[in-house]
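One protein chain omitted, others in place.
Right, chain A next:
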């Protein structure tokens, strides 16, 4: 494994941004959300990714604003730490080590210096029991602080975000789990429990799903499985509590949120409608319908002007003044599953896969950003559980990206399949795909594979189906109309066997179709069956032609642990090897092939050339589970690595989806170095984003300023600041609001000066700090002196 150390498997984009409730900053400029192992900062106005807060080593499970400093944010993670960040500059201020995996975090203004965390119960390790604990965060100067003082507040709570909420001015905390609402009063140190009947008989599902407390009044809103919202009042005693019920949602209420003034209650669920209830006038409600996918979280900015809704399709919508969608932050949609293969759009080089229901998404791998969604099904999506929806199950591009073929499918319970084949032409004018032909019921059964012919002369599509046929579709030239349409040209079969896969040779002169155990090779020009190849036992699962110098080889992976390679010139088996290949993928730019094998619960990767006996690269135990989707994406810039091990990554990059839908790729050390360098370059100017506009004007202005400085202050060049001292550097370069307390600083500063005084020429400085009521403003004044005298006129206002 030592020699493999150069190639590393890395996560590349596509992290979940809808996992936890996002946070909108006080000035409404930024939105922070947990995204995998980091916290992403987005701009609310431009929906652009600004930067991320990196440091956690496991899934980030919660982000909250620091109630005592609105420019700082707490994040908690399953790695057992709570971290305090300055999000404007992406600086990690402190790390509090808790020691248990953390599932949620709650804070309140009243409880300064205390965070409330949901951690697993210590003594019930195996069972799924969680408790809410209060952690007093110790004041200490160190970067890493251990905070082991946990005091339990509530036992048996739900680990989901939104299952607990602080009440009016932090006096109580309400938590829901199952059929129980528990309210804990901090003053009385007492908790009350309120239970509901399961109500299964009437078809009502009373289980709680979420809770939100009114910020000004004693009122708790709870959401339920059956779509009801209950408003609890008078709950500071056991007996005389009351609740009223609001019902609009037909599915479960996923999330509830009061606006900061408490005038409105927002709720959302699977209907993907943001419901806007007027507090005290619950009959009046406003709707914001068709937000795209089920709402999972709602967050409101502290001034109440912006709402953000997280959706199940990995999307955050920012809504302005209750009515207008102002921005959409879209991550890689993973949905319920990926049915299409991973495809690379030849035009935009974007990764194409299932997106929102009924859509294909075009995702730029280089920018880690969704480019656009192409609507395929073109039907009103009904947000309801248990409904059979049309799903895009197959997609293919032709070699130049002029045509896109999609197959959508809907299987009804007990009824036959509905299949539609759609062909889309690329429109240069609108820069998107336009529907050209719709074929209803192109086959009688599921379509297993679909490919365009790569030959440049003909545009031909081949589909294979479980009905025992494969069909070739041709673009019929229509001289009268301006645009042609597609029609079936040939229907082929082989002894009524079911074809499972097909593949075109690189030049499009041969088509191979795998009919269970038999591979048939056809000539698409005359539709003649040229030859049949067979290597029983085991049905053929995957077929792949070699490229470039290996184009005479045809590779087939069979279900019975066999990878075969046929030589098409002699029509005989060249070699075969026992391998349980789950996926075979050819690099379109080189001879290389990648085979993913599943072995004892994990996947192995082999990269090889069909003509050579030795694999170029192999990686055992890539990830757990089967790899179902992989693709070679061409690189923007070619790498020039001569190392034999990494050569296969020169032209293209291999991306693949694990069983848990993580998008992974391989990267080399040189590439990472380059990426790091480029990110450093960007870090230089952190205050101003590098926009084309800035490049035009900003540089110019910078030069002018420098010139002016040089003119006005000729002394500046001579007076060298004592840059050597770390303490002074830190003092000068850290923003004022994140600095530790002044007393702490002072001691450190003095110490640094004492060290410098031992040298012959010492530099002395004095600090003049002024402290206003809200924040510190610091001015440093450095005075040079030749004497060995230390004078520190420190003034505190």
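Following the convention adopted for this analysis, a residue touches a chain if its C-beta (ideal position, glycine included) is under 8 Å from a C-beta of that chain, and two chains touch if they have at least 3 such contacts; residues count from 1.
FYI, contacts and distances are computed from a predicted model.
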Should one name the undisplayed chain from "U3 small nucleolar RNA-associated protein 15 homolog", "LRC58 protein", "Glutathione S-transferase" or "NUBP2 factor" using UniProt, the answer is "U3 small nucleolar RNA-associated protein 15 homolog"
Among A:70, A:290 or A:620, which residue is in touch with the absent chain? A:290
Touching residue (missing chain; options A:382, A:429 or A:569): A:382
Write down which of A:152, A:476 or A:529 is the residue touching the left-out chain. A:529
Touching the absent chain when the full complex is considered, from A:159, A:493 or A:740: A:493
Suppose we count only contacts with the excluded chain; which residues of chain A make the list? 288-292, 325, 378-380, 382, 384, 386-388, 390, 410, 415-416, 418, 438, 440-441, 444, 480, 488, 490-493, 527, 529
